[in-house]
Structures are given as structure tokens and as C-alpha cells.
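Excerpt of the complex: some chains, original placement.
Chain IDs A, B, C and D follow the sequence of writing; residue 1 opens each chain.
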Amino acid sequence: MKKIFGRPASLKANPFHYCPGCGHSILHRLVAEVIDEMDIRGHTIGIPPAGCAVLAYNYFDVDMVESAHGRGCAIATGVKRARPDCLVFTYQGDGDISAIGTAETLHAANRGELITSIFVNNAVYGMTGGQMAPTTMLGQKTSTSPYGRRAKVEGYPLKITDLIANLPGAAYVVRTSLATPAKVNATKKAIRKGFEIQRQGLGYALIEVLSPCPTNWKLSSVESFKYLEDVMEKEFVPGVLKDITKEKA
Amino acid sequence: MAVNGMITIDKSLCKACELCISVCPEGAIQLSDEINPKGYHPAEFIKERCKGCSLCALMCPEVAIEVYRER
Amino acid sequence: MLQKIMMSGIGGQGILFSGICIAWAAMEEGQYVTYLPSYGAEMRGGITSCTIALSDEEIASPVASSPDYLVIMDNQSLLRLQNQTVSGGEVFINSNMVTDRPVRGDIEVLEIPVNDIAKNSVGIRYANMVMLGAFVGRTRLVKPVTILDNMAAILGKGKDRFKAANIEALKAGIDYFSQGGGRA
Amino acid sequence: MSANKVLMKGTDAIAEAAIQAGCRCYFGYPITPQNEIPEYMSRRMDEVGGVFLQGESEIASINMVHGAAATGARAMTSSSSPGISLKQEGLSFLAAQEIPAVIVNIVRGGPGLGNIAPSQGDYYQATRGGGHGDYRMPVFAPASIQELYDITMESFDIADIYRTPVMIIGDGMMGQMMEPIVKHAQPPADLPPKDYILTGAQGRPSRILRSLILHPPEMEEHNWKLKRKYDLMRQTLPRHEEYMIDDAKMVVVAYGTAARIAKGAVKRARAEGLKVGLMRPITLWPFPDEAVAAIAKKAKLFLVFEMSTGQMIDDVKLAMSGGVECEFYGRPGGVVPAPQEIQRIIERHWLQKEL
């Protein structure tokens, strides 16, 4: 029989340090697959976040420079402006990209920087132990919202992706989910599109990926994927928020 | 109906998240009794059933699954 | 005299709570005590451990480079820690979970079928309390009764419902050696 | 001894002490190893009707503290090394506008992302003002959970008395460790009236809190005014612990976690008959200069032990102004050496110097 599915070449052999059932792991594989399929490993530069994915450089077999928490898009801007020939992507969590990194993200998008951001939305601060994130759901209990997130006190789940879709500098803005195999495939397509948009010099690309954090959601892996689909996707509705290639057409 | 697929599971990588099991349309995967070095009961492949649809591999966070298919 | 205990298991085995029980009892008994858990990224996925230091005088370092006692709930913990104990130290092992055995000959190994005992009392979830019972029952570093008497306080408010089961399991563990378990 | 003692971890002791001291406004951003402080506050502030808010960043948090403290509220924030770097501009503003606040730094390994293990690499930043301009702030380095509790409480009074930000420095070990402590209420202190705070100008002239002083002569006067305040603190605040100093030929100087370990080492060395003592600065700024100078008159050798490549040693040397010899031993990066190790270092120097 012939092998139809295996480990992508751009993914180093190191086993993941992520928790069982963590979406980061799946997403890492997808990114590596896209890098393989586009054959761009040799001229890709990645920027991992401060977050559970801080060690992403142990997995992606491409050049990578670690970023201070939230500054991924500023570093990527520096990298891309100095090396326009390289494909540059940031990999960031919800806290990284939409809390401390809000300004860097918005302004990079507004400048239409030719970079691609992969934004892993798991509605909590995973690495630091499950504190409230800008994307935490109303009523969701976290270690810093022990009474559940209250709109009046902690504000509403922040949808930075929606905001960025309004910026002329953004060329491709999409929200996907990892809830099912079909959605995993859709996510991979979105990542590829996000990379191609950059290669075509069309503008900033943002792929938000709804991803489970079983550990901090205190759910089993299987339950957490169900929660992803049944609850989180209701608040953060997947879909293409902007695609200038379509608009042009 | 003839087997037309099979998978291999790298048990040392498996963290027993059971995602593969939850998505396998053929119920061709289950957790084994053994304990792997990580301390998990790794998933194991039950022959016969597999259609080689790759759904399990698509969901496997640890990239522990390889899928093979006839033709 | 300074005594250091290191307890280790897979996250969720409740070993940290067992450690706190010892520390709390020591405090009640007027001993000097420090309790130090492993923290942060270390925890991700794998093993959690804690170190308890007991003494009749001020304790300098809460860290144990070579603990006098090891309490091991799973195999990974054993592999990681077995070489650290002092020569002549005692290693308490959950024989139901730990497949390997220490290779060193200069330490005393005490095997306790913690899971079995737990199953036969209030359930596997309380394995950590069984182990705790066995440990204090044998070492008497703190009086078992001190833990029993303070269980409510240690659990903290709103946790009373767990008190009975914890005590149950603890007793089961305490009885183990007194009923000639272990090397037998 | 166990009289109403409780077993408490460092981070919780800090948070609870703040509550007991009347702190009703906490603003912070998660970072290991101090997350238990905001987590504790998120539960506790609700109970006491205070304000807990997780800022969108460390910068937002220190500025929220700025705003709350400007109205007279006792306000606090906490973070760890990288987050504290981000607060430097805010700290400079608090110092410049003379607004009281308490800032906790549970130091981690650095520079950069570093790691989350115990470290003392932020000594310079804390004591030399990592922020811009001519300012200082009191910096406390407790070495036990009880001391963490007591000093946190006291810090709010000191902040109010001198109208200054106050920093408390610990590390992951201090933060995570549990020890029995005696909880108690804030001891009374007579505090100056807060006649500068913003409450709305009802029935009085409006007030301004600012640091922009474009006219150089005025700015200079402000700088000298602050300087006089710092000189006053230098007289009133220095604090330290001495252990077996009297007959000591050799004195180990260490603070915080390092001091605990050093104390164990000193005990062991004493048991070996070596006349060694420990000097533990409790205030890193103002540094206990006079105490060091006094010891320098008697002792033959100083050994500075830090969990860094050497920062406090500058202050020790400045304080003893020549005279005694001063050796250094450092373990940066989060390695927590055992007392035995420091004992060996002590013994080696003892022999080399033929004390």
C-alpha cells in the first residue's frame, strides 16, 4: 500500500511539548505542510510568540526569531522590510496578538505589511495558566475571571480580526476552526492562501484559528473540540471576512 | 468488504487524546492497555476495518499517525 | 534536625495536596517547615513535584538537592528522581503505577499498592491520600492524627464534602505498614 | 508557636497583606512566576468591594495604577522581569509626580525571555531606576513569607509617607514557597493628609498632578526637591539583618533567597569553627551603607553572594569605600545552590586568605 499521509518535512522530529489534544500541535502540522507544498522552507522566516507556542522554533524547520510578548508584527515588519524576498509569518496567541500586541498588530495591518499572521484563538492565556484573554467568552471562568467574564467589568470578547478586516491595508482576513477534520482542511487552505497573498504582494494577511485548550478549559480533548464547535464558533463565527482577490474579481 | 487502508501509530508520540478514535468512521482505533514512556495508554489500530480516509491523521495533534491505502 | 521530603507524580495525582498536608501538620506541631512546589512551564503536561522541609530550627533552603525521603507515584518520576536521594534514604513507591525499580542498593525501597488500596477504600481518585497515609504512618515525621484533625482546615472552605473520603483513604494508607505491609 | 498561624505561599501573602493594608485597586497582567497574585486578587477584591482589573498589558496596568493612586486610592501592580521593564516609563512618571504606589517584581531569569527560575538579575534596574531621569524608589527584598507579608503591608505606608512608588522584590522561589505565617491587621501609622489627590475640585481650587516642567530652573528645583526626599529616605529607611556578625572575620552579604541559603552556609561554617557572619540587606535602596561600613571596620573579608553575575556588589563596595577585601560568588540563571555549596566557597576563601 502506498503512504498517503505522514509527517511533513518542514516539521522537525521533536515531539510536541503541548498538552494532549492541543490545537497548537495540529496547526503546527498544517503550517509545515503548506511550507512543504509551496516549497518555501528555504526562504521563510517565522516569528513565534510568547505563549504556549514560544517553542515553535523547535518544530518548524525554518529560520525563526523569538519575539517579545505581543511584538510579533513589529518584528515581522523589520524582518520583511529588510528582506522583502523572504516570506515572513508570525504565529501568535490571542493574548499576544490582541492584548499586549494590539497596537503592533493593527498598525502592521494598516500599513499593509507584506506579512502573514496566524492567530491561534483559544480564549485563554494558555502558557501562563489559563488567565482571562481578550477573547475569553462572556461567563467563561478563568483563573483571573473566577466569577465568569462579566461584560460590565471585564468587557466583551474582543474580535481583533473583525477590526482588521476594516483596514485597507489588510488583503486577506479569515477565521477558521479546528473543530472537525473538514475544518482542519479548510484551515490549511486558509493558511496557504494567506501565504500566497503575501507572495503576490497584495497586503497583510490574517488567519484566525479557533483552537482548543483542553487543559485550561478543564475539558477532555474530545469535549474541548465539541465546545469549540458548539460554543466558541457561535461567538467567533468562522468565515472569510475579507479577500481582496475576490473583491477585485 | 475488503480492507483498503491501514494506519500506523507511533505509540511513543501518542498522548491518548482520543481525537482519532472520536473521528474514525470505522471505529478502527482504540486505546491500548499498555502505558507508554510518557505515561499514557497509547491508541492502537484495529485491523480489518480501516478505509484509509485519513480523518484520524488529520486530527492527530502529535502527528503520530501515518496512513496507507491501496491504489 | 533537618529532614527533606520530595513527592512526585503526574499532574492531577494530587501529590501537591499530600505535600501540603504534611507541611500543615508540621506547622500545627510547632515544627519549622517549608513547602515548595514545582511551578510554571515545568508543569506543562508532565510531572508535578513538591519538596517539604521539616526542622526544629529555621530552614535555610526549601530546595532539596538530595532529599531524605522520596515519594513516587509514577514511573517517570522515579526515573527522574531516584538518583537524588541521600544514601540511606527511603523511597516510597506506588507499586501499581511504577513499573521500574530503583537500581541503587544504598536506599530503602518501600512498595505500596496504592491504587489497589485506594480502590478498596474510597476510590482511585484518593490514591494520593493513601500514599500520604502510608508515608506518615511509617515515618511519623508528623503525627498522622495531626493531619486527620486538621483535614477540614487544610481542605479550606467550601471543600467539606471531600473531607470524609480523604480521611478514609488516609487511614487506609496509615494502616498499611502497621498491618505489616511493605516488604512482607 | 502555631498560635493562629496559617500556611501561606509567598504570592498569596503579598496579595493578602495588600488587602489588609487597605489596597483596593489592583491592576496587573499575567506573567510567570507571579500569576498567583492577580489570581488571588481577582477573587479577593470582589469580596472586599475593591477593584481588580487585568490590564491589556503591563504598560496599561501601571498607568491604571497611576490613575487610581492619583485619586488617593492605595493601588498596586505586580509583574516579573520583562513586564517590569515595560513599566519603567510609568515608574518614572509616578516618581516625578510623587504618586504613591506599590510595585511587586517576582524576578525571573534574564535577560530577554530568559526563564522563570529564581534570579536576582534585576537588582540594578530596581535600585538605579530603570526608568529615565533622576529618581529613586525604596526597594525591599524580603527573605521569608512572614517578611513578605509584613513588608508588603508596610510598603503602602511608606509609599504614602514619602509620596513615592515602592518596589518589593522576590523571585519564583519566594513566590511559590509556603511557610507558616501569622496574619495580622495593618498596625496604625500616622500618615500625612493626602492634600494633593484628585477628587473633583468641589469647593476648592482645582488640582494638577504633572511632571512637565519646561523652565529649566524650575525643573532643577524639582530635581533637588526629590533629591532631598531621597536623602531623607537614606537616613530613615535602610534596614538589614545581621547574623553572627560580632566576632566574624568574614562576612557574607546576600539578600532574599540568596540570603536564606547563605545563612544555612554560615551555620555550617560556624559548626566547623569558622568565624563567619551574614549581613542581609532588607532594603536594596536605600542600601544599608552605614551598617556595611561599620562591619567593614571589624571584618577582614566580605563575600558577596548573588543569584546573578554581580550587581549588589557595587553597593557593597561603595558602602565600605575601600578598606576590606571583597570577593564575589554568583549563580545566575535560576540555579539555586545548596547551603553546602556556599559553605565550600566560604571555606575556600577562609583558607586562601588564611583568616
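In this text, a contact is a pair of C-beta atoms (placed from the backbone, for glycine too) under 8 Å apart; a residue touches a chain by one contact, two chains touch by 3 or more.
Computed from a predicted model, the values in this text were never measured in an experiment.
S.K.: Using the labels shown, and knowing each kind appears once here, what does the complete complex look like as a formula?
M.R.: So the complete complex, counted chain by chain, is A x2, B x2, C x2, D x2.
The rule is simple: only the chains that are shown with their structure count from here on.
S.K.: Quick check: more C-beta contact pairs in A-D or A-B?
M.R.: A-B
S.K.: Could you give the separation in Å between the centres of chain B and chain D, each centre being the mean of its C-alpha atoms?
M.R.: 54
S.K.: In whole angstrom, what separates the CA-based centres of chain A and chain B?
M.R.: 27
S.K.: Touching at least two other chains at once: which residues of chain C meet that condition?
M.R.: Counting only residues that touch two or more other chains, chain C contributes 41, 45.
S.K.: Touching two or more other chains, which residues of chain A qualify?
M.R.: Residues 18-20, 127 of chain A each touch two or more of the other chains.
S.K.: What does chain C use to touch chain D in their complex?
M.R.: Contact set of chain C toward chain D: 20, 23-24, 27-30, 33-37, 39-41, 58-63, 65.
S.K.: Mind listing the chain D positions that touch chain C in their complex?
M.R.: My answer: residues 1-2, 5, 7, 32-33, 115-116, 172-173, 176-180, 260-261, 263-265, 267, 336, 338-340.
S.K.: Tell me, which parts of chain B touch chain C in their complex?
M.R.: It is residues 15, 35, 37-39 of chain B that touch chain C.
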